[in-house]
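Omission of a single protein chain aside, the complex is shown with its protein chains in their original locations.
For reference, chains read A and B in written order, and residue numbers begin at 1 within each chain.
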């Protein structure tokens, strides 16, 4: 139950730096590597000769060489050569559209003919030198939508992350949720509160006082298939909050790419983009360590939640106001998946003939 | 294949001392915790909001707080409150009858309306200061009845526990087995033998000589659903054996509660109650360590026995005289389970209309 004709984050560039990477995405076993000229390639992880995984091979001058019998595979899935063999009749393996952009490797697991790099989620901060990014990757044994629910409802911070980023004000302040096209936005504004330690540090970095009341915001943006970008920040109280001029505020973006591996597991790419002290690499490392620790607190509860849902499949979950972000995101996903599966109208690309049954 | 309308040992008090305990019993995923006033509560381990396991939460002033979004659960399975929510329409989760008694926490996994604390297995030694108790818990990957078989036939001691408590006299002396109502008793009396080291120590503790012949006994009592109490002891030879006056003997009770987790695994609560040196806590610890080591010797053989039975399901096991304790216990269990499943006669509580097909 995930869209296939879409771009997912599959890996980070360091993962394919010096050897092939085997990774299953949307139930497809893939191998990623850097082909000629350094561009990233994604193929089925299956050597057409004897079925060995190509990801156990090595890359030589931009060609992937199977680690079993030396078959040389081209980036189009066609065999280039093999010692002592004529390879013209070898069956091709499937290649997948892949793009390296904004510090991530993106793959399109569905129909290749529909893959348009212009549809890759824009990440303006990634191309702006005033911003810095640090992040990591977790493998989580639950379906990807439970992670979307988690990130589109930050009241859980008060409980799951009670000792780090949680604070009572989050729980006490209502959130507002709306859907705009395929995007779902859920936001919470806490005005006139004291800044917690993280934001004290950020205020000081921006040359602002750290001991005065601030207006704080959390704005979660879901975009299909499973990206959640969370704008977080503070402004000196009374200066306009989220809309205050830059000289009165500090902010960052919590970045989440949630890539299905199978029907009950996913790859969770998490990170933070910030526009203060972008050149401070020690700060980047420190933030990554802290964020990695916080996000690891969700893993146990999500995996046991998945086990509970499998055990009681007939139980309906509640959909409260705090859950609106996840609920509306799932509605968008249902619509996207139904559109993918529906037959196309002649000339009407992407518009299903029958209404989707979400 | 286990009775459900009955009391099982679920935990020991120390397991719910400071945080909730998640434990599956009779295929029910349960959470145990201490509610208001300290009384133990057992509920389904499922938060009605989003299905998170409540056992990952915490207890605050006797209320269980879900670790995901802060839902406060009452001891009746009804939601008490949740930040920013009206909870009146929230679905209740199932609560289970639970009683703390005699140093154990007992749960009734079946129909709550039938649960009567008076039916909890009496443990007179547990309320008698002349007795001391020490024990432990093992998780065993075999169905609970294989452990009943094991404990109702102590000839296995000669082989499984050859280096500790086994001795040839056990194997050489026949046992006698009888069923009295729902109780099965299998007993073995070895007269005029030399006491093994454990009983030498116990004799000395009681001010008796440790180098003279004794009459030794082992009397195993099975009671449904799966309790096995083994009276063990020695008396100076010729003083009446089991019926000798207290000043001539030393004895203890091996205590076994065998609680099904699933159809092929169980929780094994093992221990020893003794009426000598009850105040000697170092002795309690020493006995527990020794007993734990002995009982761990059964685990491998029981788990591989289970694997063999699953592999050859069509094979009938032998039922020898030494197996009579297990065989008769299984007959009692079959009768209890059939009675549970049979429709009730009007006015005839517990009496099945049709005879049970054991």
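We take it that a contact is a pair of C-beta atoms (placed from the backbone, for glycine too) under 8 Å apart; a residue touches a chain by one contact, two chains touch by 3 or more.
In this text, all values refer to a predicted model and were calculated from it rather than measured experimentally.
Residue A:67 is the one among A:67, A:213 or A:278 that touches the chain not shown. Taking the complete complex into account, A:49 is the one of A:34, A:49 or A:227 that touches the chain left out.
Against the chain not shown here, subunit B presents residues 149, 153, 155-156, 158-160, 171-172, 174, 300-301, 304-305, 307-309, 311-312, 315, 317-318, 320-323.
Take subunit A: the residues that touch the chain left off the picture are 29, 45-46, 48-53, 56-57, 65-70, 82-85, 90-91.
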